[in-house]
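Here's a slice of the assembly, chains where they normally sit.
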Amino acid sequence: METAELELRVRYAETDQMRVAHHASYFIWFEAARTEFIRARGRSYAEVEEAGWLLVVVEAHCRYRRPARYDDVLVIRTHLRSLGPSTLSFGYEIVRRADGERLAEGYTVHAAVDRAGRARRIPDEIAGFLGPVDAAAPADRREGRSGRAPGEREYT
Amino acid sequence: METAELELRVRYAETDQMRVAHHASYFIWFEAARTEFIRARGRSYAEVEEAGWLLVVVEAHCRYRRPARYDDVLVIRTHLRSLGPSTLSFGYEIVRRADGERLAEGYTVHAAVDRAGRARRIPDEIAGFLGPVDAAAPADRREGRSGRAPGEREYT
């Protein structure tokens, strides 16, 4: 159970006048997909926040290969890409359900921020249920490009 | 006139329950900022589309340093980061006007797509008014990480 999947249908509001899904929508889909990844580990991200932690996005990337269109059903696959002392990273792939075509892939890097808005080490509790990192993924899927600690900053 | 600036105010709808601007909003701001970059060159992106070209996004990246909040006035600076035969790239920096704090930086990579939805060489006409690449930018701002041609694909 190292990869979680979310299916969703492209909404009309998500299209733009190029007649394809707008590129910012993909980051919203990635976010919905990692909510399901966490749920598949038996938690909910809502609980993480209730416990006083935020997983703030410190980096986001997407590579667009083919356009998603209105009413397409997409499958978004999420895996844990890296888990360091102060950041963790999720990787994503989006394929179109109808033909299996890969449309995009991307990643997000997150820092753990406490109630006071300070970046902290990833709590063991969170590392425990998220891990392990998906070792079956190719290196470029596994390695974060942003391993450094974000330092203690005001994030929220 | 190598950098163009756009000022905008963070909208309430752009916040999320972390009480900061949602990370996907930054890509929408980048897009609004490159519209102004093109206008500062004496064109409008609307005209580019009317002439039969789309500059589709093939890659997008953002590094978030500090949160933008509701009602903050942001300054978004755009520069031409690379201009290759088949892709071009814009770089962006977002600072908060009130204190000059740098909040985020990012880039987008674009391919030129014709009316038939095929990726083509960047037309001379577009390369001409967009360029030159901002040579004053540090190397990491200037160099695209995605120089390869996207090939001829259905993009739209």
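Letters are used for the chains, namely A and B, taken in the order the chains are written, and counting of residues starts over at 1 for each.
Everything that follows uses one rule, which is that contacts are C-beta pairs under 8 Å (C-beta built on N, C-alpha and C of every residue); 3 or more make two chains touch, one makes a residue touch a chain.
In this text the structure is predicted, and so the values were computed from the model without any measurement.
Participant: With 2 copies placed here, how many are in the full complex?
Facilitator: Oligomeric count for the entire complex in this file: 4 copies.
The criterion applied here is as follows: only the chains that are shown with their structure count from here on.
Participant: Could you put a whole-Å number on the gap between the CA centroids of chain A and chain B?
Facilitator: 22
Participant: Chain A touches which residues of chain B in the complex?
Facilitator: Listed in rising order, the residues are 17-20, 23-25, 27-28, 31, 49, 54, 56-67, 108, 146, 153-156.
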